[in-house]
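Supplied in structure tokens, the structure appears directly below.
With one protein chain removed, the remaining protein chains of the complex are shown where they sit.
By written order: A, B and C. Residues from 1 in each chain.
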Amino acid sequence: MKIYVKYFASVRDLMGKDSENLKIEDSLSANELWKSLTVDKKTPTRVLVAVNHEYVDKNFKLKDGDEIAFFPPVTGG
Amino acid sequence: MKIYVKYFASVRDLMGKDSENLKIEDSLSANELWKSLTVDKKTPTRVLVAVNHEYVDKNFKLKDGDEIAFFPPVTGG
Amino acid sequence: MKIEIMNEKFDPWKALVDYKKNVLLNDSSIGATSVFVGTVRDFNDDEEIDSMELEHYPGMTEKYLEDIVNTAIKKYKIIDGLVIHRVGLLEPTDPIVIVATWSEHRDNAFNATRDIMEALKAQAPFWKKESTENGFRWVTPSVEQEENTNEI
Partner (left out) sequence: MKIEIMNEKFDPWKALVDYKKNVLLNDSSIGATSVFVGTVRDFNDDEEIDSMELEHYPGMTEKYLEDIVNTAIKKYKIIDGLVIHRVGLLEPTDPIVIVATWSEHRDNAFNATRDIMEALKAQAPFWKKESTENGFRWVTPSVEQEENTNEI
């Protein structure tokens, strides 16, 4: 299945890109995807994940067509 | 001794005047003054008292030259 | 600090912007501004309000407002504070009061502006008389205020 991945702020710096289209195996979780994407990287301790513009639990199972985003804790306001 | 008495809002309506100069006996308390001024009136249950622009206790002893004010609970803002 | 009693209708936002521009200038330590504006509503206790007369105790009112703002400035490390309060004849939608505080961090400004409003309502000698179709009535406080006041 196909998903669209976005990276923001320090996570974008870590990944060296702001987005990518990926083909992944069915029912991968957000956390499993993150681990596979960062297997060769020193990852920050706090990363948040949103799917289709909603925060989700790290065990959230991805579906075909999902937009998933990884980013650090937010600092607006 | 001489004092200056002010009345505000519903207390002014009750007294029929906004201020008066009075000669009183020494060391009268705020409460004693109020009772003597309203002996023939039906007084409201809640009256506040300030002397020289400061809230005071009802047992506050008046001094010569004091400005004393009687008024209902405040309703600004 | 600015404390002002206004006899005429005023624009609280213009007063705020003018004070910031002329007195606080471009103070770059300011991170937070918290503002409260109270306005006359057309209803109170289920009665329609035509107008309202606001009176105060000249001298004592200013003194208490200054003390109230100074207390908040010290308690919350406030950079500066502003209070403007109307007296006289007011109509629905007229501004009654503006309270503004400036600080480095948001908690302090939020808390200071709120404390100032609560203390103003409990202590500052202002009285409202509402005009309704049934005539005039003095407004009584909705919440009992025992603090710092002494009843006979």
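Assume a contact is a pair of C-beta atoms (placed from the backbone, for glycine too) under 8 Å apart; a residue touches a chain by one contact, two chains touch by 3 or more.
Every value quoted in this text rests on a predicted model; they were computed, and no experiment measured them.
Partner chains of the missing chain, restricted to those shown and counted over the full complex, are A, C. Within the complete assembly, A:Val47 is the residue of A:Ile3, A:Ile24 or A:Val47 that touches the hidden chain. The set of subunit A residues touching the chain not shown comprises 6, 8-10, 13, 30-31, 34, 46-50, 53-58, 69-77.
Against the chain not displayed here, subunit C makes contact via residues 13, 16-17, 26-43, 92-93, 104, 106, 109-110, 114, 117.
One rule holds for everything that comes next: only the chains that are shown with their structure count from here on.
Look at where the CA atoms of subunit A average out and do the same for subunit B: the two points lie 72 Å apart.
Inter-chain spacing, taken between the CA centroids of subunit B and subunit C, is 26 Å.
Averaged Cα coordinates give subunit A a centre that lies 49 Å from the centre of subunit C. Residue numbers of subunit A whose C-beta contacts span two or more other chains: none are found.
Residue positions of subunit C touching 2 or more other chains: there are none.
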